[in-house]
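Here we show just some of the chains, and they stay where they sit in the whole.
Labels run A, B, C and D following the written order; every chain starts at residue 1.
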Amino acid sequence: MKILCLSGPNLQLLGTRNPAVYGTTTLDEIHRDLAERASLLGIDFEARQTNHEGVLCDWLAEARLFFDGVLLNGGGLTHTSIALRDAVEAIALPTVEVHVSNPEAREPFRHHSYLSAVCFAKVAGFGPSSYRIALDGLVSHLQRSALASPEREA
Amino acid sequence: MKILCLSGPNLQLLGTRNPAVYGTTTLDEIHRDLAERASLLGIDFEARQTNHEGVLCDWLAEARLFFDGVLLNGGGLTHTSIALRDAVEAIALPTVEVHVSNPEAREPFRHHSYLSAVCFAKVAGFGPSSYRIALDGLVSHLQRSALASPEREA
Amino acid sequence: MKILCLSGPNLQLLGTRNPAVYGTTTLDEIHRDLAERASLLGIDFEARQTNHEGVLCDWLAEARLFFDGVLLNGGGLTHTSIALRDAVEAIALPTVEVHVSNPEAREPFRHHSYLSAVCFAKVAGFGPSSYRIALDGLVSHLQRSALASPEREA
Amino acid sequence: MKILCLSGPNLQLLGTRNPAVYGTTTLDEIHRDLAERASLLGIDFEARQTNHEGVLCDWLAEARLFFDGVLLNGGGLTHTSIALRDAVEAIALPTVEVHVSNPEAREPFRHHSYLSAVCFAKVAGFGPSSYRIALDGLVSHLQRSALASPEREA
């Protein structure tokens, strides 16, 4: 089982930007924490960040070939990018939408997510822990799916 | 640490209604699963369901006196009830919004949640597992808060 | 064949409230008239009224086990209650939306019905007779369905 | 008592178009069925269909002089034609809005009806039976009105 974790624009600033909203943990710390947990669970894991919508689309297309599931924090693109939405839909991999804060509790322009309709699940508002909670949920989901359709594992 | 899990209208039908959307696990099974996990974590736990908005408000007011955190699946009231929203806001307890399906991936009238603005976090779309994932997230959150402000524990 | 007739908030006031809009027949008279007609048609029939959205959801869940079809006048909840809509959808019984007046000919907030999308048919504007006309239509519908899939009757 | 039944655009295709939505009964069969029932009830009855909004307006103006009530299925014009609405309003005859399917359960652009505000009642969703149910309702309505104001009959 191989999972890709993607974070979009400005998430490289986590831990420095708006600590009241996002906390002080950096994205590197989150990535390390996720890698450790994945390692414990015996899962291949990789985490990347970019400010470029196009790079996220490139990586998602790549995920289709080399990964089994995706954690996706689209940052500000969550609310504006149909291209990103189409990339998630196109690869047809189980994807969890992740947010550090709870976007629906913030400005109205953060209430609508183009990604929700193509992600099977969503975790938001647990701070940096949102990533880990989403990882747990995605792994359980993939394990249940594997049990349900064992041949897919073969 | 004491946690209350509340489910709203029609969730007593889980496992029988729209299995394509909600799965076949019943709410009783979910409650038992949550109670076991809570027991393992050494947490007091209680789960209730009602079809009545007024009863949910009553229970939330009660939660304010006897519980430390809430898991809340408002069902259809999520999108229509300001009374429920006000009850959550009034009790000022850490509350996680839970959904079995991913409402934002369904009909437009399910895209807006009155609860999001007063819940600190949200878990949706993991099927019956959403409850357990939310429980884990809520417990971690309460533990972190306890560490940050130990006197509150005293 | 067993049919349940449910009426929502304020319909117990029929015959006393706004006679210009709703006429002077009381809900009790309507219920008696429906029971007589059902008796003539050899149908089991039961009629109830409540001002509580939650009770309507309870009764609909009960209908799923003990009835073959539903007449539903949601009253003011018609336009506001997703919980009621979900209850109708969940029980998957043939349901007719009934209105004494013609809501689309009244204030704009009565023009949208959450129930229409989950009821197979609608009768509105015939005054107290709307119930009886809807009963006739529902019975015909159930009889046609029984003919089409006789095993379901068995 | 003389009743006119009017059907608008594309209803001549009933029984051939979208059978999943509209069934396989043709409009001719519906008209024959209505005529028989009217005959049983001792009512003069006439049924027409046209794809032309203008012809519907012409016929409604004619109805004002020669008929006592109208069954009107405006087809797609239901949602777009103020001219048709004005014609119904102008003739001031009791009119029932009829639909084979339940338009409010279909695309959003079928949710609003210009006719509802000028028709005293509405029957929708019973398939081809909608016409007959509406006929029964209209006849009862006219009979009740005749009893209430017998001089109008004279």
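Methods note: contacts are C-beta pairs under 8 Å (C-beta built on N, C-alpha and C of every residue); 3 or more make two chains touch, one makes a residue touch a chain.
The structure displayed is predicted, hence computed values, not measured ones.
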item	value
Homomeric assembly size (copies in this file), of which only 4 appear in place	12
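Convention: only the chains that are shown with their structure count from here on.
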item	value
For subunit A and subunit B, chains touching each	none
Subunit D against subunit C, contact positions shared by both copies (same if over half, else different)	same
Of all other chains, the one whose Cα centre sits farthest from subunit B	D
Interchain centroid distance [CA atoms averaged], subunit B/subunit D, Å	49
Geometric centre distance via CA averages, subunit C-subunit A, whole Å	46
Between subunit C and subunit D, centroid-to-centroid distance (C-alpha), Å	23
Residue list for subunit D, restricted to those that touch at least two other chains	none
Topology of the chain contact graph, where touching chains are joined (line, ring, star, complete, other)	line
Complete list of chain pairs which touch one another	A-B, B-C, C-D
Residue ranges of subunit A touching subunit B (in the complex, touch as defined)	96, 102, 104-105, 111-113, 116-126, 129-130, 133, 136-137, 140-141
Interfacial residue positions of subunit B with respect to subunit C in the complex	8-10, 12-13, 16-18, 50-55, 75-77, 79-80, 109-110
Subunit C to subunit B touching residues, read off their complex	52-55, 57-58, 61, 80-87, 89-91, 114
